[in-house]
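Up next is chain A:
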Amino acid sequence: MSSYLIFAYGGVGLCGIGVFGFILHTHLLRRLIAFNLLGSGTFLILVGLSQSGRGEADYIPQALVLTGIVVAVAATALALVLIRRWAALTQHATLPEDQGPS
Partner candidate 1 sequence: MNIMSLLPLWVLMTSFLAAIVIFLLPEERHRLRSTINIGAAIIKIGLIILLIRLVAQQETPEVSLEVLPGLSLVLRADALAMLFAGLSSILWLCTTLYAIGYLENAPNRSRFFGYFSLCVASTMGISLAGNLFTFLIFYELLTLSTYPLVVHRGTPQSLKAGRTYLAYTLSGGVVLLVGVALFYAFAGDLAFGQTAQMAEFTHTSPIASAIIFLLLIGGMAVKAALFPFHGWLPTAMVAPAPVSALLHAVAVVKAGAFGIIRVVYDVFGIELAWQQGYLLPLSLIASFTILYGSWRALQQTDIKKRLAFSTVSQVSYIILGVTLIGPLGTIGGLVHLLHQGLMKVTLFFCAGNYAETLGIHKIHELNGTGKRMPMTSAAFTLGALGMIGIPPVAGFISKWYLGTGALAAGMDWVIWVLIGSSLLNAAYFLPVLYRIWFLPQQGQWPHESFTQWRDTIPLLLIPALITAALSVAAGLFAGSDLSPLSWARLIVIREYQP
Partner candidate 2 sequence: MTFFQFWLLFTPCLPLILLLAFLHPAGRAMIPFLAMLAPLPALLLSFMPSQSIELSSLFLGSLWGTDVTHNVFLRFTALLWIFSACFGLGYLKRDQHANRFWLLWLMTLTGNLGLLISQDIVSFYTFFALMTFSAYGLVIHTRQDNALFAGRIYLVMAVVGEMLILAGLFLTSAASAHSTLIFAELKTHLPQAENLWLPLTCLLLGFGVKAGLPFLHMWLPLAHPVAPTPASAVLSGAMIKAGLFAWLSILPFGLVALPTMGLIMIFVGLLAAFVAGGIGFLQTLPKAVLAYSSISQMGLMTCALGAALILPEMWHFLLPTLLVFAFHHAIAKGALFLSVGLKDHYRGVSFFIIVLGVLVPALSLIGVFGSGIQAKLALKGVLEQDSLPSWLLPSITLSAMATTLLMFRFLSLMWKNKSPTPSALPLSMNLGWAGLVIICGLGPSVLIPELDLPSGLSQWSAYPSLLLVPGLTLIAVYFLGAYPRFQIPAGDIIYPLIKLKEVCTTQLDRLTPHKAVGVEEQATKPSFSLPTLITLNQAEKTIQSYLSAFFGLLTLVLIVSLYALR
């Protein structure tokens, strides 16, 4: 098993944990973290898996991941802005439907 593939499996693990966390958590910040984990896992799979298929560095997926990271950061930043604004307005860090009966 090449190291590429190992990291691809690692990516799989990250994805799984990310999905688990994303579903489990209602706190928005944690969801965001889970999303980032998912993203990282995906990137790992993308690069690791395609490189394990060829057995050498493949620049295309790497370039894609670079783009992906930037996009993810942009999304994260945007989400944070929204979350903060939401928290400021409502004093909550969860969405209304997840706040339980109140």
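Candidates were picked such that all candidates are chains of the complex that A comes from, given by their letters.
We adopt the following convention: contacts are C-beta pairs under 8 Å (C-beta built on N, C-alpha and C of every residue); 3 or more make two chains touch, one makes a residue touch a chain; residues count from 1.
All figures in this text were calculated on a predicted structure; none of them were measured in a lab.
The candidate touching chain A in this complex, chosen from 1 or 2, is 2. By the touch rule above, chain A contacts candidate 2 in their complex via residues 19, 22-23, 26, 31, 95, 97-98.
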